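A single protein chain has been omitted; all remaining protein chains appear in their positions.
This part shows chain A:
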Amino acid sequence: MQGTSLIAWMAWTWQTAAFFAFIIACLIAMTVWELRRPGGGPRRGILGLDTTRGDRLFISLLGAAYIFLAWLGFVGTPLWAPLGLSFAYAFVIFRWA
């Protein structure tokens, strides 16, 4: 996506656009979830913390970022394994944290 358009300086690629689209989709899904079941679903789970759905999303995304970084630092590419690990981690957080 190069050229002289207004956002050319942002150097968009389809991969990074897909990444942000995923984040935005998560936020929209959380909003819809909240509208359908208001209150945020607070509870205390395996982390020993009082968390709402938003907290659990944040913990999942932050944890996923660290899973990817750790994999890149200690193992390298390809990144399918940390992707799977991240989804498994997010499932555990949403289900039991």
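Going forward, contacts are C-beta pairs under 8 Å (C-beta built on N, C-alpha and C of every residue); 3 or more make two chains touch, one makes a residue touch a chain; residues count from 1.
Throughout what follows, contacts and distances are computed from a predicted model.
Enquirer: Match the chain absent from this complex view to the correct UniProt protein name in "Spore gernimation protein", "Pyruvate dehydrogenase E1 component beta subunit", "Carbohydrate ABC transporter membrane protein 1 (CUT1 family)" or "ABC transmembrane type-1 domain-containing protein".
Expert: The chain we cannot see is, by its UniProt record, "Carbohydrate ABC transporter membrane protein 1 (CUT1 family)".
Enquirer: What does the interface between chain A and the hidden chain look like in terms of residue numbers?
Expert: Within chain A, the residues that touch the unshown chain are 2, 4, 8-13, 15-16, 19-20, 49-50, 58, 62, 65-66, 69, 72-73, 76-77, 79.
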